[in-house]
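As structure tokens, the structure follows; a few thoughts come after it.
Note that one protein chain of the assembly has been removed; the remaining protein chains are unaltered in position.
After this line comes chain A, so read on.
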């Protein structure tokens, strides 16, 4: 009897998540917007994951709290900056974002949830950053922004905010399927001197410690993410580059076809989670 009780306790201890803060905590922004941070995994992940968890769930109480109120969310400063950029004329055609897209709150609603997305006329899968630079180059006659630069990250944050709370719903069939398969291939391919694939950390070891930090499942629903470690917004491709570098490999370039494919695949792994951007991470 006593032995049984002991094993029960041991089992409890073992099954307790190695990691995360309050298991039951829910992400409610400004007291009225409920975000889905835990949901059933999309069908294509049936063999590997039962449920998908937002990176928010892996952070400490203090970091989580920063995302509960927009006033406390440092990412919102950059949203304000992008709001100014939205209405500012740039380039030789004398246009601003607002000249074509009008009010960002209506024109960009739902955009973040479905990107990266197949673009029919360009016949390629496009990320939001590619679309923004296409607008700047061809629509405005302005200089392209650096793919992972501050202006791009801020604009992505502004666009993401208009879809906040909507479920990520990236299409993986149709013309995008080829690229999605390429992204999947990359996700499971080991790279670098450490010989690690994305899956080794984010699928096999999420919740475990990597040095002093908890590995998340690596979803990108929260991007662009304000990171406390560098006090700025970080784009998806900058994070990919950091991860691949950490495996001690030569990385692909931000904006490269490889990273676009990977972004499409990784985004689709988080289908069903809420768009959180701009999120706060450590």
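The rule is simple: a contact is a pair of C-beta atoms (placed from the backbone, for glycine too) under 8 Å apart; a residue touches a chain by one contact, two chains touch by 3 or more; residues count from 1.
Just so we're on the same page, contacts and distances are computed from a predicted model.
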Statement: Per UniProt record, missing subunit out of "Amidohydrolase family protein", "ABC transporter permease", "Glucose-1-phosphate adenylyltransferase" or "Thiosulfate oxidation carrier complex protein SoxZ" is "Thiosulfate oxidation carrier complex protein SoxZ"
Statement: Given A:81, A:205 or A:282, the residue that touches the chain left out of view is A:81
- prompt: Which residue among A:23, A:51, A:72 or A:102 touches the omitted chain?
  reply: A:72
- request: Name, in rising order, the residues on chain A that touch the hidden chain in the full complex.
  value: 71-72, 74, 77, 80-81, 231
